[in-house]
Every structure is written in C-alpha cells, then in structure tokens.
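All protein chains but one are shown in place.
Per-chain numbering from 1; labels A, B, C, D, E, F and G assigned in written order.
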Amino acid sequence: MEKVYERNKLLANFNTSFCPGCMHGTAVKLICEVATELGIEDSIVGVMPIGCSVQWGMFVNFDTFGVPHGRAAATATGYKRNRPDNVLVVYQGDGDCSSIGLCETVHAANRGENFTVIMINNQVYGMTGGQAAPTTLPGQKTTTSQAGKNIEEMGNPLNLAEMIAGLPTPKYVTRQTLHTPKGVLAAKKAIKKAFEIQIDGGGYSFVELLSACPTNWKMTPGNAVKYMNEVVTKQYPVGDLKG
Amino acid sequence: MEKVYERNKLLANFNTSFCPGCMHGTAVKLICEVATELGIEDSIVGVMPIGCSVQWGMFVNFDTFGVPHGRAAATATGYKRNRPDNVLVVYQGDGDCSSIGLCETVHAANRGENFTVIMINNQVYGMTGGQAAPTTLPGQKTTTSQAGKNIEEMGNPLNLAEMIAGLPTPKYVTRQTLHTPKGVLAAKKAIKKAFEIQIDGGGYSFVELLSACPTNWKMTPGNAVKYMNEVVTKQYPVGDLKG
Amino acid sequence: MPKIVVDEKFCKGCGLCFGVCPKDLIKAGPNVNAAGYHYAVQQREDECTGCKLCAIICPDSAIEVYK
Amino acid sequence: MPKIVVDEKFCKGCGLCFGVCPKDLIKAGPNVNAAGYHYAVQQREDECTGCKLCAIICPDSAIEVYK
Amino acid sequence: MSKKEVSKGNEALMEAAVRAGCRFYAGYPITPQTTATEYLSWRMKEIGGQFVQAESELAAINMVAGASMSGTRSLTATSGPGLSLMTETLSVMCGGRIPGVIVNIQRYGAGIGGIQGGQSDFYMVTKTFGHGGLTGLVYAPVSTQESVDLMVKAFDKSEEYRVPVVMLTDGSMGQMMEAVALPDFIDPPDLSDQPYVAGTRNGRVKRAIFDTPWFGSSPNMADNVEQAYIAYEEMVQKWDETEVMYEEYMMDDAQYVIFAWGTSARVAKTAVKTLREEGKKVGLFRPITLLPFPKSQIAALSKNKIKAALAVEMAVPAQFYYEVKLHLNNDIPLGSYKRSGGYMVLDEDIADAMKKMM
Amino acid sequence: MSKKEVSKGNEALMEAAVRAGCRFYAGYPITPQTTATEYLSWRMKEIGGQFVQAESELAAINMVAGASMSGTRSLTATSGPGLSLMTETLSVMCGGRIPGVIVNIQRYGAGIGGIQGGQSDFYMVTKTFGHGGLTGLVYAPVSTQESVDLMVKAFDKSEEYRVPVVMLTDGSMGQMMEAVALPDFIDPPDLSDQPYVAGTRNGRVKRAIFDTPWFGSSPNMADNVEQAYIAYEEMVQKWDETEVMYEEYMMDDAQYVIFAWGTSARVAKTAVKTLREEGKKVGLFRPITLLPFPKSQIAALSKNKIKAALAVEMAVPAQFYYEVKLHLNNDIPLGSYKRSGGYMVLDEDIADAMKKMM
Amino acid sequence: MENSYLLAGFGGQGIQTLGQLMVYAANEADKAATYLPAYGGEMRGGTSNCTVKISADEIGAPAAKSYDYVVVLNMPSYNRFKDTVKPSGTLIVNSSLIADAKAPEEVKLIEIDLSELSKEAGSALTGNIIMLGLLCAYVGDIPQEAAKEVMLKKMGKKEEYIAMNSKAFDLGVRQAKAYA
Partner (left out) sequence: MENSYLLAGFGGQGIQTLGQLMVYAANEADKAATYLPAYGGEMRGGTSNCTVKISADEIGAPAAKSYDYVVVLNMPSYNRFKDTVKPSGTLIVNSSLIADAKAPEEVKLIEIDLSELSKEAGSALTGNIIMLGLLCAYVGDIPQEAAKEVMLKKMGKKEEYIAMNSKAFDLGVRQAKAYA
C-alpha cells in the first residue's frame, strides 16, 4: 500500500495554535507542499505579519522573519532586493494587508517587487478578537459592528485583489478559496503559479485566499464552510483576476 | 462696459508664492469661483496638506486647517463627521495623496466620506525639489531618477483616480487638466459637480487635476504646457471615470 | 485496500473532513487527545476509496492516505 | 470695446496667457513689478474680443476682462 | 456621581469619556485596547456621537485632530505600538496647539512585545510627543475609579492648554473588573470659538489653522514660531507648579519609601501595608501626573528622614527608576524592582525588595 | 583616507556610507534630507547596491529592516517628521535586535515645524526609540569631517550590538559645503551567519527572526523576553563605560564651561576662542555620543574649578540643557542659550550669554 | 479580611464568567472585589484563568504569588497552578478531569466531580455555576443570596436557564457542606 497523501515535511512536528477549523492551517500546508514540489525547500523564506497569521512562521521548517503590523510588503522589498535568489512568501491577514498596510501593499505591487503576497481573507481581525476589517461583509456582525456592518458608515468591502489587478505592473493576481477540496486544489495551483513566476524573476504576484475564522464568526467549522459557500464567495468571486 | 471676468473675492489680495506658471494657482482660483457661484462662501472649509499645495490655505478667504503629510483624508474624516454642514475641500498634491497618504486616501474613499478630494497631479514632489512621485511618467527625469524613471525598478505610474473609481462607494471620480482654457473650464465644472454632490450629502468625490511644475520639470511655463499636451495627457487621459 | 490514518496528535476535531468524505466515513471519535479534542476516526474503513478529499481539506495535516 | 486689465501686482509673467489669446495680443512688458517679473501687457487693444481665454488660463488671477 | 457598578476598566473609562462630553472616537483595534473600541462602537451612536474604526492608528489620531478642529471633544485609545505610530501627529498637535485625549492602555515591551499589561511607555509619553521636544500632560491613574475621575480633567486641561493629553493605563487595568462610581454626565462644551476650531463663524475672515504659531504678531514666520516655542516652554514649566498631582501614603513617619505609579503603585500599597504590619516604617510616593513629574516633591524628601527607597515598575529596562533617581537626593540609596514579560509586580516581591534595602 | 575634497555635507555622508560597505538605501524625500536621497539614487546603482525611493518613511525604515535581515548593511536618512513615523519600527528593531543606521538630518521644531536646521530631536533619539523604552547608540558629529569619520563606526556598532544606530546631523550641516577627506572603501562584511539574517543557509533548520528574544532558553516565551530585556539594560549600561565619546576644548584651566553638541558646538568653539582672546578662562565640553550620554564625565566637572556653565542648543524648549542639568553638580549655575525658528546660534550671542554668567 | 482566588480551566468551562459573577456578587454585598483575567494569546487553545480578590477594604494587588483558593477544572490547569495555593489555603479540583489530585502539604484538597454534578443540574455547561455555589457556601465571604440573585440576572432570562442555573448553584452549596 502506497502513501498517497502525507503530512508535508516542511511542517513542524507539533501542532499549530490555530483554532479548530481555521483555514490558516490549510494555507500554510499548501505553501509547504508547493515548496516541496518545486524543490525550493532551501531557498524559501517567509514573512510573518501581525495577526493570527503570524503563527505560521513558528511551525514551518524554513526561515521566517517578523515585521510590524501592515509593513510586510515594505520589509519584504528590502529583503528581496538583496536576496533575489530566495523565494519570498509574504503571508498576511486581510486586516494587516488591506487596512493598516494598504499603502505598503499597493506600492510594492505597483513597483512590481519580485515576491508573492498571500493574503488570508477571513473578513475579520482574527487575533484581536473579531473586529470589523475592510473586508467585512455588508451586514456582518463583528465586535465593532454589533448591529451588523453598516456600509453607509463603514464602507463597502474593499476588494483588494481587484484593486491590485487594476495596476499595470503586477504579473499575477488571483482569488481562491479554502473551504472545499476543489478550492484547496485550485489554491495550491495558484500558489504554485505565483512561486514559478517569482522564481523566473517575473515580478509581483498576489494570491488572496478566502478563509474561515470560526472562532470570531462564532460558528462551528462546519457552519463556517456553509457560510463561505453561501455568502462569502458571493461577495468575493473566486478566480484569476490577472495573468 | 461690463466686467465679464474678475479676480474672485475669496482670493487674498496678495500674490501667492507659487512659481510662475504653476497651476496650483489655477486650481485654487477654480475652487474659489465655484464656492462663490454656489454661495457657500460661509460654509466652505479647506484642508492644507504638505507640499507646495499647502500654500493654498494661506491665500483664500475662508478657514483652512493643516495636517501632517499624507493624512489629509483622515483628518478630514474627523472634521467632516462632526461638521456635516460645512463643505470640505481636501486639497492635496499627488505625492501627498498617492504615496505616503495612499492608505488614508483610499480608505476615506472606500468609507464614502462626504467630502471632496482635489488632487493636483504634477508628477513630482514639487516642494522638496522635484523627486519622483508615484505619478512620475516612464522615462521622466527627476532628481531621484536622473537617468529617467525606470519602471522596472520604480513601477508604472499609479493611476489613483482609476483605482478609486474601481471602488463601489465613491460617487464621482474624474480627471481634468489645467493646461488649456477648455481644460480649465471642464475642471471647474467637475469641481462644481463634486461640491454639489457633497452639499446634497451624496458622499465622496475625487477630482484629479493635471498640472505643471515648470520649476522642477526645468521647463518654461510655455514648454510645460506643450509637454502636458503631448505627453502627460497621454498617460493620464482626461475625463469622468465614475459618476 | 485504501485507508486513512489520522494522527491524533494533530487533529483538532474540527470536522471539516467529516463533511467532505463522499462516503461519510469520518466521525469525531469518543476519545480526546492531549489538547482535549475529540479527534477524528474513520469508520467502515473498507469503504474508503482513497480519494484524499479528507486529507486535502484538513487544515492541520492530520490525515495520511494510503492506497 | 472689449479689453483686459492686467493687475501687475499679481502677474508673474509666466506667459500662459500669451499662448492662448486667439489674437496673440499679450506679451511680456518691458517693466518689472515689485517681485521682479516682467508682467504681461496687452497690445493692439482694439482687437480684443473679450473671449476671456487669457483670464481663464491665468494661474494668478491677474487678468480682468471687460466687454 | 452614580452608584458603584462593577465594570471592566476599559469600558468604565470609555463611559467616563462619554459622560465627560466626548462625542468623537476614532481607534484601531489592538490588544489590550480592543474592549474600549468595541464599547464605543455602539455607545457613541447611542449618545449621538461619532465612532470611526480607523484604518490604522496613524489615521485614528489624525481623525481625532480633525474632530478637535471641528470643536468636538475627541478621543482615541491604543497601546504602545499604536502610540508609536501616532508620534508625528502628536507632535503636530503640540506644535499646532490642538487638543485631544489619547488613552494608552499599555502592553509590555518594545516592538511587537507582548499583549499583557506593562508600564514600558513611560519614556515615550513623558519625554517628547514625537520630534521637536514638545509634550502634553500625562495622567497615570492607579485604579479604574481614579481613571474615570480623571477623564473630565483630561479633556478640560487638553482644551485649557491646547495640547494633547495622555491617559496612561495598562492591560491589567483595562481588563480588570471592579466596582466603580462613574462621574455624572456633563454637556459637551461649546468650543466653536476656540482659535483651533475651523469653519464655525458665519461671514468669517480667513484663518489658517496650521502649526498655529506660524501666524503671530510678526510678519516673519520664523520669529513667530520661535516666540511660540518660548511660550510653550514657559507653559510647561508652570505646570510644575500648577498641575502636579501625586499621592503620599503613610509617608508621615516613613523611613523607607516605595516609588511607584499606576498598577505598580496599587500593588505596592499592599506591600506597604504588609511591611507596616511588620513594624517597618515604609511609605508610598505615587506620581499621578507623570508629566509634569513631581520633581521638587521628590527632591524635597529629606535625606535625614529617608534611609532608602525603591522604585517599582513593570518595565525592563527600568525607566521610572532612572527618573526618580534624577530627582531624589543622591545620598538616599535607591533600589529598582521591575518586571517585564507581562508579569505583574507582586506585593510579596516588592516587600522583599524593600526589606533587602533596610 | 583620500585627499580633501569640497563636498556637500549630505553627499559626503552618503558617500561615506557607501565606502563603509552600505549597499542598501531606502528613503523618502524630506527637506533638508533630499540631497542625500538624490545622491544615492544614482550612486548606489553605480556601486552595485540597491536604492529604493520608498512610499513613506514608515516604508523606508521597514525596507531597511528587511535589508538588514538579508545581511546587507543598510541605511535610511530622514528628518524629524519622518523619524517620528519610524518609531514603531525602530522599537521593533530594538526588540528584535536588528541593526540598521538611521541618519536624522534635523530641521527645527515640532510637527510641521520648519525646514531650516535645528537640534530639537534630542529627546526623541536619546530617550526611547518608540514604545518600550529601548534605545540604540546616537552619534552627533560636529562637522562633515567627523560625520564621515563616524559612519563606519555607526555600522560596526549597529552590528556589534544589533541595535539601530542614529547619526544625528542637521539641515545646516547637510547643506553646508566644506572640504572633507572621505574614508577609504571597505568591503561590505559578510553578515550571512548573523542570527538576525534569514535565508542564508542551505539545508537550514527553521529560524523565526521576530522579536528574537521570544525564542530563548525557556519554553516560556514571556520569561525569554524578560531575560532579554534585562540583558538589554545591562548592555546599555555598559555603553556608559565603553561607548561614550566626547570632546573637551580648552577645558584644562577652564572656569567657565560651554556645553554644546553638533552644529551648536562648532559655533560655540568660535565663541570660546573669542572669549579666550579676551582673557576669559572658558572651555567647551561637547558630547559626541548623545547616547550613551557622557553623564559621569559631566558629573565629574568639579564645582571648585567651574564657576558657571552654559548649555547651547538649537532647540526651544530646551532639551540638552535639562539633560546637562541633571548630571552637572547642582552648585554650578547653568545657563541656557537656545534658538529655534531655523536660526543658527551665533558665536557672538553665545559669548554674550556666557559673559552674563561671569 | 481579604480572600484571593485563582480560577483556571479550559476555554469552554466558564472560568471567566465564574470570576466575574463573584465580583458582581461581592459588589451587591458592598464588598470590594477585583477580577483580573489572563487574556489574549493565552486564551486561544491553552488554558484560561483569572484571579479574584474579595475584601471588606480597598484592594491593592489584583494578583498574587499564591492564593487562598485555587480552583482548577482541567489537567493542564492543575499542573500549572497546584503549587500556587497558600500554605493554609484550599485546592479545589474537578475530579472528573483530574484524577489522583494531590495537594501540597498544609493545603486542604477538595475534589468535586463537576461532570457528574452538572449532569444532575441538567447541562454540562453549569460546572462554573456549581463552583460559584460551592465557593460562596464554603468560603463565606459572599452572601449566597446575593450571589444567586446576581447570577440568575446575568445568566440569561430563559425560564429553563433560570431553573437549571438555580439548581446548579444549589448543588454547589450542598456540596460545600460536605467539606465544611
């Protein structure tokens, strides 16, 4: 009997501190699997942002470095310009990437920095306990929109991927989801494509991954999947936006 | 004999410190003319950013307040939410608005704050002596791109108006130019429309105005006009983008 | 015969795998692991097709699949 | 008869008005103002149509137009 | 003053702001401030005020400055990393003489540090609000009760002196629940005539509100600015006489003094009680204002009476300790007891550290 | 050391950085720093290094941190408002023990302030690099020559202690032209094995470089952090013994001392010369490192010898004055001569102010 | 007279609610009380804990080196906190999840099978309410009536909840008598 699916070797041999059903784990797993398939175990380097997302750096078997909240793309610019041969994965939450860090995110994309940004869109600030993010859906209840997000006051969800896809410089912009096996496989393909572009020196790529935060959505993981299917993917249509 | 064009009364009775041929003066004149035509002399309030643009606040006859570099949209949010009956003009340079202040600019637009941003796009940091801005054209020589802007390293020009027009919330987004009388008249119409939307409580509007910085372009004002005609308006097509 | 092995150490009992198994083979088990989670167990092992969907969806890489 | 009046105090001699006058009526004058600029002067006054283009383009609101 | 009700520190403090007439809040979530932001997200609406969840702390403080320039009592709350992001604007507010209240619910450590309570932002708030060396007042309450009691004062002083005022609490104070009597409601003051408020006069003459000192009696802006800064220094120096607040506990016959502020002082009080029970003549000196710092009051503690002293803080490297040392008579030995890592200082340890100096 | 060539202060300093092995620069234009950024915009390319015009100072300092973590000597330059925007990241760099050199070409005043030279960022760079109370070394050269001479040291020390190091000049120093002998070229050091450098080992074991103290000998992160901060305090205290630099000029028989740093000290030297010509026994004490501050050296100036002193600075409110006062024997009267508004202190005025104290 | 409590368990066991209810109750009885949660990172995954102090006078430190009463509801909490009881204090363990608990010398040990008792109360979620009853009755610094009243007010208005929680509280009180 052959092992046809195994735990990737770039994952640490202890469990993550993500909550049950949190799809940060899925995203990190995919990064590791792609790194293995591309044989870049020795050249992949990760950026740890601020958010629940930060934890990814603590359980992958390659170097990762931390950055202040939102500044991942700037720090990554400084790093990658000097280590062009390493494959740099800038892993960020939606709050980190699209709220406080929007300026750095967009300018790095516009300069065409040769790295890959992977943004986990779970529509909330996970780590701080579920406040509204720019990505929060209209009417969504969060701890800072307790009556449901009022778009008159807080604005429509910020479709960052579309915004970046609208710039001329970025090479590849895509949105995928992690709530179905099909979605996970497509997400993996997208990550692979992004890494390949980077390895070829092709420039900037942006991969948004829709994800669940059962804890702050106050849902079971199962209900979170249902909600993603019925609501989240409607606001955030899945697919390649550019490249 | 009838006076058919006069110096607007909201302009101070002393000359500005803008350079000869600088179109900041044109933009400010238009704001004052529109304010007079709409009869909002008593309710118009301006935001002074950092840049050559800051000077506008010193020679208009209504209240203006200063803000740190790039934060105009945030400060304006705090102001306007508490003084909804005043007409708030957020006047910014392209560097201020689209580089250091991009995060504040985009989020205010996305929240749909009820004020008008007027961005003077002269493709350089004027006040600090002509460094490249995100708006600088490919190949353009500036003090920080002395061999001409290399888009491989510095990125393509950031078309901020298009970016904002891509958001669902903003009501009116337009790009106009100040280098021809026709352009000036169209710019005035655009400013008027933006103010009218604001007065009606309609929400966010963004008016980009193409402008010359003869000093840092190292051109005579006349050559600057020619350059705008032949080069600048090609990169930045004029017209309404939304609303 | 295809089968899966759940590493109880990694499983958080989230149940994502339960929902995706076309044969509905996975359930929360009766026992808890060190972290306090009722980890997943496969039932009716012989019906497993080795389709890997459960492993693919698992956020905690707790499932290995044999075929 | 239409005409323009340039307020020398405000004029910076930038020349933008020179280029837009359909009748090519405006030139840099021989005198400098307090700020050191050769301010604009209208020539062949009688040809002015009062079209206002010069005033519209002037960044320093130095031109008044009469008709 | 209403009846005592059990409340979370952060929520009580935010409610106190509302009662003090604050009608604008902008903030960005950061542990351990989040409950403050969450509370005002619905409470401001209820009271007819405005709440904005800002895109960052940098945006938040600018929103507060904008709201202040509209004549509204306005507030933000944050923790260390967020406060660092606010320094440029705080400097602008000092320079431009724009009021506003900033609650800093301290976590510990530098950089990302940790989210548990700490007191390591002492230097940041007492030395300079960003570049340029200007500062505002800094209050450091010891308990939820004192924090709510100081809230009205914070707004009043901020407007009186036209400077940003910092209210310095910490994560444990913010998360703690205890009974508190909230202050009475007061009506928001009418600030529309203040020189830093824009757009409030009909038929008004132009005013540029912008680093206000630029526009002074001289046509030479540089001279105006220099004059304004001279006046600023005089103002701050007068605070030493008029605005210093501190508490002395069992100091009358004390031969040993514990210096502490905020949460550390609260814990130190227990240590003092314990030591007194053991017959040791120990007292507590607690600055309530960290800026102005009670310099002369500390200097005045006579060396004849005081045999040794201990500075207690939740900050490593020490900060408060060095500040006390600068003002305390050199002949009094001063020890340092400090914790970081999110550990609260403990009364037993404080007592031990003090005893070691006896 | 090459032959003396006339050079702009900013450009000479940037060239010195290049010669010191700096191969990455990120900066955002701000007067009076612009000529530094402009110079490196082409010079870095020429030498095979990287230049990035950042979208803001916040981005710039993070690019520098990233470049440092790649093992590259890296640099940014800015002025007060920009430095304020960097404080959070500077705090992160201290906490995470990431090197980097920050040149602050000071302008004057708080907030928007003015673009002319000043010395009003003294507190900001000497008290704490943002929240958390950690600091790095601060060099305050007196001339273009000294600034270029200190540049190699700045990088070396930054890497030795793994802290950000600030080089503090000002607008006048940056714009001034004078002859300077540039240091020799040195090869960029190989830093790839440094613990703060990521992605440089083949077949490497995972390392998370992130507020490094989190990962220490204990499984309890909080304990590691506390230990790391204790070590940090010890390190900074040792700097008082090992890293202090200062200059004494005509101090041997001085009865009067002028304290000054940077440009003010340069001007003060002329005042000392003038006063000496008049037969007054005046000397100059000039800190070269502002952090560590020459505390004990100032304290050691005996009150028997020194009758009065004057602290000179281009900052209102005074900052350096208060710092000197803290360390100077209380019995020595200390005067303050200070300017703001972009005015340079002038030797005639310094001499007058000193004479008034005689 | 000041009593200090350390309460610990895993996330779902209602430890924080227990601590808060104690403070509400103490306040009703005009006593000073503080509740201080361990928060943030510690919450996700691991154990959840808080400290409570109740006193007739002003309370200084809201935390301590050791506590009069240490309540541990799961094994990791037991391991972490069993040695933080004051010499004359009491260690209260949830015997349904902590087998073979041992108290340090001079420390009194109380074992209570919350899983059994909460079944009796009608819901697995009532463990913390049972503990509230037990603490009130056993320690005696919070009047039982006040505690029960404020608890019922805070714990939801549904009839069935009220009945269930009321029963749970009483079960705790009853249990306390066994150790009195």
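Throughout what follows, contacts are C-beta pairs under 8 Å (C-beta built on N, C-alpha and C of every residue); 3 or more make two chains touch, one makes a residue touch a chain.
Computed from a predicted model, the values in this text were never measured in an experiment.
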item	value
Touch criterion as defined above, residue of F:Asp156, F:Asp223, F:Asp240 or F:Asp349 at the omitted chain	F:Asp349
Residue touching the undisplayed chain, where the options are F:Gln50, F:Gln106, F:Gln119 or F:Ser172	F:Ser172
Residue in contact with the excluded chain [from F:Arg266, F:Lys281 or F:Lys325]	F:Arg266
Sites on chain F contacted by the missing partner chain, in the whole complex	4-6, 31-32, 114-116, 171-172, 175-179, 266-271, 273, 344, 346-349
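In this section, only the chains that are shown with their structure count from here on.
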item	value
Distance in touch steps, counted as few as possible, from chain B out to chain F	1
Pair sharing more residue contacts (C-beta pairs) when B-D is set against A-E	B-D
Sites on chain B at which at least two other chains make contact	66, 68, 99-100, 102-103, 107, 111, 134, 154
For chain G, residues that touch 2 or more chains besides their own	45
